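Only a single protein chain was left out; the remaining protein chains are all shown in position.
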Amino acid sequence: MVKLDFNIGDLNFKNPVLTASGTFGYGSEFDDFLDVSRLGGIIVKGTTLEPREGNAYPRMAETPSGMLNSVGLQNKGIDYFERNIYPKLSQYKTNVIVNINGSSIDDYVALAERINDLDHIPAIELNISCPNVKMGGMVFGTNPASTREVTKAVRAVCLKKLIVKLSPNVTNIVEFANIVQEEGADAISLINTLLGIAVDIHKMKPSLSTVTGGLSGPAIKPVALRMVWQVARAVKIPVIGIGGIMNAEDAIEFLLAGASAIQVGTASFIDPQTSVKILEGIESYLVNKGFNDIEDIIGFINKPC
Amino acid sequence: MVKLDFNIGDLNFKNPVLTASGTFGYGSEFDDFLDVSRLGGIIVKGTTLEPREGNAYPRMAETPSGMLNSVGLQNKGIDYFERNIYPKLSQYKTNVIVNINGSSIDDYVALAERINDLDHIPAIELNISCPNVKMGGMVFGTNPASTREVTKAVRAVCLKKLIVKLSPNVTNIVEFANIVQEEGADAISLINTLLGIAVDIHKMKPSLSTVTGGLSGPAIKPVALRMVWQVARAVKIPVIGIGGIMNAEDAIEFLLAGASAIQVGTASFIDPQTSVKILEGIESYLVNKGFNDIEDIIGFINKPC
Amino acid sequence: MAKRIESLQIIENKHLNNDFFIIELKGNGQIPEMKPGQFVQVKVDGSPGTFLRRPFSIHDVNYDRNTYKLLVQIVGKGTETLSKLKKGDSLNTIYPLGNSFSLPGKGQRPLLVGGGCGIAPLLFLGKYLKKNGYDPDILLGFRSRDRIIEYNEYIELGEVFLTTEDGSRGEKGLVTEHPLLSSSRYDMIYCCGPDPMMKAVAKFSIEHKINCEVSLENLMGCGIGACLCCIVETVKGNLCTCTDGPVFNTNDLKW
Partner (left out) sequence: MAKRIESLQIIENKHLNNDFFIIELKGNGQIPEMKPGQFVQVKVDGSPGTFLRRPFSIHDVNYDRNTYKLLVQIVGKGTETLSKLKKGDSLNTIYPLGNSFSLPGKGQRPLLVGGGCGIAPLLFLGKYLKKNGYDPDILLGFRSRDRIIEYNEYIELGEVFLTTEDGSRGEKGLVTEHPLLSSSRYDMIYCCGPDPMMKAVAKFSIEHKINCEVSLENLMGCGIGACLCCIVETVKGNLCTCTDGPVFNTNDLKW
């Protein structure tokens, strides 16, 4: 038996395969396809204080080896979440993490406080990197001072493990990673989507109603891997790698580059079973390579050879 | 007949299809496949004062819809260029532009001065965005102050048209565009490659000798389009779009987003005739859509509809 | 009705003309019960430009043969790649997805209106209506005589009325111009086709207070309610075409 678990502080994850916010609904959308409880954890849909309708249609465009989305955090708000979704989520035997979003620091703080009360949510993912909302989102995550401020404020109230999700749309990702580590984040997840656009040349219009959207999928994998590698070498807290992970090989690239765990995003749209297949693939890789603890391969490419 | 030409200052380009530095050699590599003189212009290989051997092998990795390279500006230096390559280049009946690179501002200035003497080179492309050299390169292009300094210094001596090529690895591309415009650039080209990595999970090593490399190809198109769109709305000088352009449809996306011209990069590796096919494709598009001047579609997606 | 993901064997790929083809897929185990209006998400292999799955309505189901069919129009790279699949090839599908058409009230008269690849869900629906004791009339629009497909299949379900844009067969014009519509003999209209057609039919239905269901197309990221990309604005807010639809009552749409 290969040892696959990892910890964020004293919070144990049975394996390093999580699912990325906004791409796995609330888990139940996938119940027909896999046993969600097998996963290391799931990060549920981006949640806000008030309900949000998100952006106008069209919100999606296909691009080479990727997609753009500008969903814009459509969700029913924390009240609805607590009443109608949380009870179902509590059934899963895995770490259920809520991705929180706000237009102001007060929003983030209020959400973190609300989640303090939810026993079955052991951690929050602070999303300061959503490119698809006018207020908040990426505005926080691309400015060092705001990143510090929001992380500090949330840390001050948050009784759960705090994961901060970074935006890749910055010059120096390590600067942001250091800031959130300094302000007490328990882990860092990255990357969120790259800001991109697509143009419909027949209609001569942007493909998305919002013009810009977030690029996800295999297209962004090399950039995601680079940032994970940079951040993992710089910080002491665990790093969760995200970006274009379609299969076990991709996931292993992230582990070798320094990620302690990974999140499966867009891939779940194409094959809803991707996450469990990755879990199995990582296990066979370790067996084949003769490792019995996943820890042994984390950041392996940094070892002198 | 559709009007396809455009100007950078008083320098006329017969059409908007150029080839990107480092992907089209010195043109002659493509003589067997197309008539280079049909193109609007070619930007030749990145050139430095002294000869450079570039980075160690391996320097290339394939990624989803793209490739990473860490060639690192291998070239024989400006002396060799002037003696052995320039004479051949002068035969082409198109604008031949030299992409200049340095480790210091003095290098850039010296190169610009050398090129002042070359009658058949009407413009230089100032590359402050190469991610594959330790000194100079992207270090200039990701720091606003250095960007200003190097542009100012080169502008002061450069008698040719000055195109500045921006790095996409920044938080706010518009800031850099504004700086180079303020310092007297005649045009802006973007994007250079995105910094990325790939990992060989069998060898458990980075795929490139340098670990990080530059990501090019269709994978980066949405990001390139977004930056071109942002910059074209912000500046008055012409913008040349680069990034993942594989065919006429892609090129037209850039024109609609605000680029006055485009450069074909990685695509030339896969089909050396891509550039002329794009030229023909743009022409048919304009005819089909009933435009008789390419000018009419530049930045079209910004028009209120 | 649990959703499943399966690689199914193609037992036939029949080309109807240059634009349309029908793929018949055989279930691995027993295929599940499916409802008219539901769709499948197909993975297109070997088409580098086709990153996401492609949605297609369930065109026909044969529980005895343990097969179901997709009627596909070639409109881009994905559908073109699918058109080249051969008997024996396999196709990875997620199915059955989405809601379904509702039955008319007791004794009510249904009309099916379709055009282009919009006729796809109507065959399955027509058969379902017949099985449940209804006598649907069918109004189909095509560009011209030689574009008519599946006529023989529909004629078995009820009376078929045709329009062609060039008048080469049936009434000349669009389906919405066919006198049948204004005859207002119907209590329930089911429509699937290009957006402008559905909007025109919806307008007509609302004006004449006829119940009307349309099957909407949309860009789909996932097909299972996870991405929220496929929204349609309704009086109940933004709903997902893939889970709240693809079938919508026109009263709920903001058309």
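When the chains are written out, they are named A, B and C in that same order, and each has its own residue count from 1.
Assume contacts are C-beta pairs under 8 Å (C-beta built on N, C-alpha and C of every residue); 3 or more make two chains touch, one makes a residue touch a chain.
In this text the structure is predicted, and so the values were computed from the model without any measurement.
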item: Left-out chain, listing which of the shown chains it touches; value: B, C
item: Which of B:M67, B:I188, B:V228 or B:I262 contacts the chain that the document leaves out; value: B:M67
item: From C:S47, C:S168 or C:N249, residue that would touch the chain that is not displayed; value: C:S47
item: For chain C, residues in touch with the removed chain; value: 46-48, 81
item: On chain B, residues whose C-beta touches the chain left out of the figure; value: 22-25, 29-30, 32-33, 53-54, 57-67, 69, 71, 74, 217, 266, 268-273
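Please note the rule applied: only the chains that are shown with their structure count from here on.
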item: Central chain (distance from its CA mean to the mean of all protein CA atoms); value: A
item: Chain pair whose interface holds the most contacting C-beta pairs; value: A-B
item: Chain A and chain B, separation of their C-alpha mean positions in angstrom; value: 34
item: Whole-Å gap between the CA centroids of chain A and chain C; value: 36
item: Residues of chain A whose C-beta touches two or more other chains; value: 63-66, 217
item: Residue numbers of chain C (touch at least two other chains); value: 48
